[in-house]
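The complex is shown incomplete by one protein chain, all other protein chains being positioned as in the whole.
Entry: chain A
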Amino acid sequence: MAQLTPVLTANWGDDKPWTLEGYTASGGYAALRQSLGMDAGDLVSMVKASGLRGRGGAGFPTGMKWGFLPAPDGGPRYLVVNADESEPGTCKDIPLMLANPHVLVEGVAITSYAIGCHHAFIYVRGEVVHVYRRLLKAVADAYAAGHLGKNIHGSGFDLDVTVHAGAGAYICGEETALLDSLEGRRGQPRLKPPFPAVAGLYARPTVVNNVESIASVPAIVTGGADWFTSMGTEKSAGHGIFSLSGHVTRPGQYEAPLGITLRELLEMAGGVREGHELKFWTPGGSSTPIFTAEHLDVPLDYESVGAAGSMLGTRALQIFDETTSVVRAVARWTDFYAHESCGKCTPCREGTYWLKQVLHRLEAGDGEEGDIDTLLDVCDNILGRAFCALGDGATSPITSAIKYFREEFEAGMHTPASELFPPNRSALFDYTPRRTGAAAGVVPA
């Protein structure tokens, strides 16, 4: 039977774990001192050997990303932490930074030393002001303790860290859009190549890593690569935070080895809410194709989820029971993608607009003959035709939902989703349904 392996979450229940004192009391910043005594190249090799892969969704090997930086040319190189957590369903980095910001700061210091960076940035979304306060204070306290700044702990290594607040734009979670945003521009993705490793922030070599990836580094330094690979699977090593939400008895954060299954996690979480059964779920946020009850035993690692037709993504397990209209769910995700499309690429900008129109009429029971084919056709014209993964992500919920629940989309030609699946039955509180309007789940276009 699978077990949980709290590492990043281990101190969240302590007294004031976000303070420098709290973090240091639980062994914090020992890994930084250890790292500063090591050769930078050995640190990169260690993280490569650990098999740590990006925890922000794409799963690219972290150490390899660091290794892609060109040889030092005397100019600056940057580390940028992607703390713009906003993929629907994803809710791991925000609680991590609220409870334990210093593990991220320590990871930033170690990583910067490993890659030869002297100015690192943490780009946190602007819609979480208390998380931003805790990060600002953690960085200030780390400076005061000599963990950041000039000649850190007598090593001769200098590092400045700037915590930067975004201003509300999902697209800035895409690494090149994030870099444009950090340069003071509209957050729009860049055409790759060149990749950020070659021409990133200010066109200089840059590593962009997710919060959880960087926060995993201190324990890898302390425990060693073998410690990390003792958890997880061969190609998906280590621990990761799995976020359960929705129609589940005990929603929350479960830190476990990669490769655990939803069946195992649900058992720990007390199952789907009482009296109900699983209908569909996302393995890694709304941009990953949905799964159903037939996927309960798919190991949640990069390879197995991919082989089953979806993506591990951010391990954002949004659970929906049989009361939920899949058409309503997909229509709302599509509203989101249409709202958040940055407008740079025509297939995404125009395609999400039309997907939204068609899905709204299906949700209202006013669908027209051929609407399902239109949806699939538009998706086909977006997929792979935009600069970044937002366009692709917009198609995932639609194509996967039609694959598993086509009959519900067909029902949208004659019956409103709110009749087939009264929204009050899905809500987590009791209320008397309204006759029309927003409570029926219809957003004005």
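Simple rule for what comes next: a residue touches a chain if its C-beta (ideal position, glycine included) is under 8 Å from a C-beta of that chain, and two chains touch if they have at least 3 such contacts; residues count from 1.
We adopt the following convention: contacts and distances are computed from a predicted model.
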> Under which of the names "Chemotaxis protein CheA", "Spore germination protein", "Lactate utilization protein B" or "NADH dehydrogenase subunit E" is the non-displayed chain listed in UniProt?
Replying inline: "NADH dehydrogenase subunit E"
>> For the chain not shown, which residue from A:G200, A:G285, A:P299 or A:G367 touches it across the whole complex?
In response: A:G285
> Pick from A:V44, A:I110 or A:M268: which residue touches the chain that isn't shown?
Replying inline: A:M268
> Of A:H147, A:R190 or A:H239, which one is in contact with the hidden chain?
Replying inline: A:H239
